[in-house]
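For this depiction, one protein chain was excluded, whereas all remaining protein chains were kept in their positions.
Chain naming follows the written order as A and B, and within any one chain the residues start at number 1.
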Amino acid sequence: MSTARENIFSSIRSALAPLPSRTPRPEIPPGAAEPCWLDRSADKMALFVQRAEATGTRCFTDPSACADWLRTQNVSKVCVPGPLERLKSLCGAFAEVVDTYRRADVDDIDAAFTPAAGAIAESGSIILSDESTPDRLAALAPWHHIALVSRSEIHLTIADALAAHPDDPNVIWVTGPSKTADVEGILIQGVHGPGAQACLIV
Amino acid sequence: MPEQKVELFARRLDPGVQKAVHDNSAAGTLKRYSILGGDYDTPDELRRLAGQIRQHSIEHLDTYLEQAEKSLHRHGAHVHFAVTAEDACQAVSGILERAGARKVVKSKSMISEEIHLNDHLATRGIESVETDLGEYIIQIDGDHPSHIVKPIIHKNRRDIARSFEREGLGDYNDDPETITRRARSFMRRKYLEADAGITGANFVSAESGRLVLVTNEGNSRFCLAAPRVHIALVGIEKVIPSDADLAVLLNLLGRSATGQQLTVYTEFINGPALTGRPSGPREMHVIFVDNRRSEILASDCREILRCIRCGACLNVCPVYRQASGHAYRSVYPGPVGAVLSPLLAGKKFKELADLPKASSLCGACNEVCPVDIPIPDLLLKLRNRGHEEHAPSPGTPPMGAFAMLASSPLLWRAAMQGSRAMNLVPLDKLPLPYLQPWLKTRTLPEWRGGSFRRWMKSRHSR
Partner (left out) sequence: MTISSRPAGRSVQLMATCLCDAFFDSVAKATVEVLEHAGCDIEFPENQTCCGQPAFNCGDWPASREVMRHTVKVFEGEKPVVVPSGSCAAMLFHGAVLEFEKETDLPAVKHLASRSWELADFLVNGLGIQSWPGRFPARIAFHRACHTRGTGSGDAALQLLQSIQGLEVVPFGEAEQCCGFGGTFSVSFPHVSSSMGCLKLEHITAGNPDFVVSGDMSCLMHLGGLAERSGKPVKPLHFAQILQSALHTHA
């Protein structure tokens, strides 16, 4: 045991000892943090699409519509992992397709598809995890990122998503494209992460 | 007459900077109002619930911190403790040196500002690059953040364009989009070269050990994607009981800070990356830093440890809007800083004991606080402590004579009546030195001391 650890715990204990009583843990009523407009019987997918679009995430349900969008974006090199043959051939019609993301290609790959662990309807967020999305860089470095979200893995609320957290050392919720307002409060998209965030619901 | 330091700073502040700070803050306040009001029927109830969660957490910090430590161990993270700022810096450089790391990318972390980590790493020959756009600009300018969430609120695009030109990031160009793109391509190299990524944490769940990080730019994610070592610096007060509490806290944090339901990236980390993955750290270190937090926990201002660093109190504060963040001469500006900074100063409390006075006690900070911290009460307690410790307070009139007068009714009534003589003296000749600056911009009504009392008496004798 380090001394620093012991010092800190002993300072904390002596700071708390004189308190006549301690604040009890509040009960969090179910739905306490849900927005008032949330309809619990809403169609999760419809709500997800609505909220995601509102935060700037494009939603597709049809792979060819998604590929068409990438084509209009003048994408030249696309990473499509694993056995997604249909997407590979759709993208192959206008761009070079690779199936693994390599660091050396960081400047060349301008779009990447990665599987997601799920999504959150209430906030329009995409959920990625190490298990579902093996390469963190692939989902972050290209200008266009398209998450593959399975319709059955859309949670209704933030609270639901927290309760169902995948057992994974790294989970990230992505709510729209990367952005900043650091310069004079002006909103600019695509700072470090994707400037165009999309999802393909499968 | 000597002036209050915040007053002096505000008086000398460039009017352009003051307007930028005011307008940006006012816009932030409006966004917060509209999203919280639009999304919740009773946002104050949610704030109070969040306040209770945080108060409960800090009052059970011994239990939760230990639990968080165990949970992190279980997931393969290394946990360290640092009593002082210096210990924390040493812990970081020690880990980096053991890992053979010479290049570091850093995502925004208030505690790293608090412990002056970058200065320390520079002395060890370790390159540390701030990756948040605002913090990067602060770093290349050798400046300090002036807002918790918007570090360069005091700079305009022309300042930034000149800094980028100076740093060789291209010819002068003050278009915000161009500035951002240049930072993007510069930072890419830095991420890919870096051996380690350093982050803070917004919350730590004791139950799962998950550190929660929220950002909009995606820089913290990059710090945890390319480098092989992750070091997280975490104030001990950041611990909360469980992931379920995050539903309340996250829903308030984004809305209070930037008017967003959630920030773009909300990341949960409790260990190194899964094995065999092409990106993500192989090693994760969490350093829990005390740096006088346990001292604050022992004080009667412990409520300030609830703070989740959203910056809403800065945005709404009329004094912050006039004075800007640097007026507070410390890492944490605004109302929260006026409480936290003197407390974090320890033995140097007196040097910052003027900060709690830089407030009209209007209470707007408490009204917007997502964890309902009674900031005005804490400011008042610290004013009292400053008085007890004889901290200098220029411009504050002594109160002894007032107290004597106000507890002696006969004298009081005589003074009320007698001060009518004031009406005969021109205002600028009134022998009241503390009042003269007041009278420069304001008139004073006619002194009518005793009039009401006479009227009241005459009614009763009618």
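Quick note on the criterion: contacts are C-beta pairs under 8 Å (C-beta built on N, C-alpha and C of every residue); 3 or more make two chains touch, one makes a residue touch a chain.
Remember, predicted model here, so these are calculated numbers, not experimental data.
Visitor: Of the chains that are displayed, which are in contact with the missing one across the whole complex?
Guide: Looking at the entire complex, the absent chain's contacts are B.
Visitor: From the listed residues B:I140, B:L274, B:A298 or B:C362, report the one that touches the chain absent from this view.
Guide: Result: among the candidates, B:C362 touches the missing chain.
Visitor: From the list B:K347, B:K429 or B:R442, which touches the chain that is not on show?
Guide: That would be B:R442, which touches the missing chain.
Visitor: Even though one chain is hidden, which residues of chain B still touch it in the full complex?
Guide: 4, 6-7, 10-11, 26, 29, 316, 318-319, 322-323, 356-364, 366-367, 377, 380-387, 393-400, 402-407, 409, 412, 416, 419, 434-435, 437-438, 440-453, 455-456, 459
As a working rule, only the chains that are shown with their structure count from here on.
Visitor: Could you state the distance in Å from the CA-based centre of chain A to that of chain B?
Guide: 28
Visitor: Within their complex, state which residues of chain A touch chain B.
Guide: Touching chain B from chain A are residues 2, 4-5, 7-9, 11-16, 18-19, 22-26, 28, 32-33, 35-37, 55, 100-101, 103, 106-107, 122-123, 125, 130-131, 134-138, 140-141, 157-159, 162-163, 165, 168-186, 188, 190-194.
Visitor: Under the definition above, what is the set of chain B residues touching chain A in their complex?
Guide: 20, 23-24, 27, 39-41, 46, 49, 52-53, 55-56, 59-62, 65-66, 75-76, 80-83, 87, 131-134, 137, 150-153, 156-157, 160, 176-177, 179-181, 183-184, 187-188, 191-192, 208, 210, 216-219, 221-222, 224-226, 236, 241, 243-248, 250-252, 258, 260-274, 277-280, 284, 288, 290, 294-295, 297-298, 302
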